[in-house]
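What follows is a set of notes on a single structure, which appears directly below.
Shown here: the complex without one of its protein chains, the others still in place.
Right, subunit A next:
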Amino acid sequence: MTAGQSGGARAGLFNSRSRRLASDAVLLVVAIVWLGPYAWMTITSLKTLPEITRAPAYPLPQAFQLGAYREVLQAVPVMRYFVNTVFMATAIALLQIALALPAGYALAKLRFVGRSAAFVLVLSCLLIPAQVTFVPVFTMLGSVGLVNTFGALILPFGVSALGTFLVRQALLSVPDEIIEAARMDGAGELRIIYLILGPMLRPTLSALFLFSFVFHYNDYFWPLVMTTDDQVRTLPLAIALLREQGTGVRWHLVMAGNVILSLPVLLVFAAAQRQILRAVTARI
C-alpha cells in the first residue's frame, strides 16, 4: 500500500462526511418510497368520492372526512370479520406453542430411538407450504364436513415446523440440571414442560406467538380457499372484496378498509418490533 498515515486520516474524514450525505439521501428516498404510500392511503381514505373524481392526485383532502370509514363500517360487518380474524390467528399461535413445547422438549432433551429421524421429519415439513397441500386438504376437510368452519382455518396450521425447531434450539441451551432438580421434586414431564420450561422460554415463545399471529391475521390464501361462508370469513377477504363489488372503484372506501386492516398490525409491530424481528431473523 502506498497510501501513508496522512492519506488514511484524510480518507477517514472524507468518508464520514460523504457517508453522512449518502445516508441523508437514502433517508429521503426511503421516506418518499416507503412512507409515501402509507400517507397516500390515509389521505385518500379521508377524501370524498367527488373530490377523488375531480382531482385524483391532489395531495390533500379538502376537509378530513370520516365518511368513507362510516360507509365501510355500514357496508361490511367489519367488527365480526375482525373478531373472526383475531380469534383464528390467536388460536393458531396458541396451538402451535402448546404443541411445539412437548415436541421441542423431546427432540432437545430426551434420548430415544429415532430421535434424529423425528427431527428430520419435522424439518422436512418446512419444505411443504400451504400452497402445495391446499387441494388435498380441501377435499379431505370437505369429506369430514369441516370446510367453512374455524376448524378448516385453524387445524391445518396447528403444528409449525419452524416453531418446533425454534423451541428445540432454545431448549438446547437450558441446563439439564434444572430438569433433573424438578424430577427430584416429583414433577411430571408435562408439568416440567409447561410450568417450568415454558416460562423460561418466554422470549422465544412470545416471538413465535407474535410472528404466527401477524402471519395468520394477514393470510389471504387459506381463508379464501377454505371458506365461502361470511360467518367464518376473515378481514383480508372482506377488504379485498371492497374493490370487487359494485359499480366503479370507490378508492376512498378501499383505502379506508386498508387502513382498518393494516392499523392493528402496524400497532402490534410498533409495540413488539424486537420480538417479531427475532422470529424473522431466526436461521435454520
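As a working rule, a residue touches a chain if its C-beta (ideal position, glycine included) is under 8 Å from a C-beta of that chain, and two chains touch if they have at least 3 such contacts; residues count from 1.
The definition used in the following text is that contacts and distances are computed from a predicted model.
Not every chain of the complex appears here, and the one that does not is recorded in UniProt as "Sugar ABC transporter permease", selected from "Sugar ABC transporter permease", "Pyrimidine operon attenuation protein/uracil phosphoribosyltransferase", "Flagellar basal-body rod protein FlgF" or "3-oxoadipate--succinyl-CoA transferase subunit A".
Remark: the omitted chain is touched by one listed residue; of A:Leu46, A:Ala68, A:Met88 or A:Ala103 this is A:Ala103.
Remark: the omitted chain is touched by one listed residue; of A:Val78, A:Ile179 or A:Ala207 this is A:Ile179. Subunit A meets the missing chain through residues 1, 3-4, 7-8, 11-12, 15, 18-19, 22-23, 26-27, 30-31, 33-35, 37, 40-41, 44, 52, 56-57, 99-100, 102-103, 105-107, 109-112, 115, 118, 121-122, 125, 127-129, 131-133, 135-140, 155-159, 161, 164, 176, 179-180, 183, 188-189, 193, 214, 217-221, 224-225, 236, 239-240, 242-243, 249, 251, 254-255, 257-258, 261-262, 265-266, 269-270, 273, 276-277, 280-281, 283.
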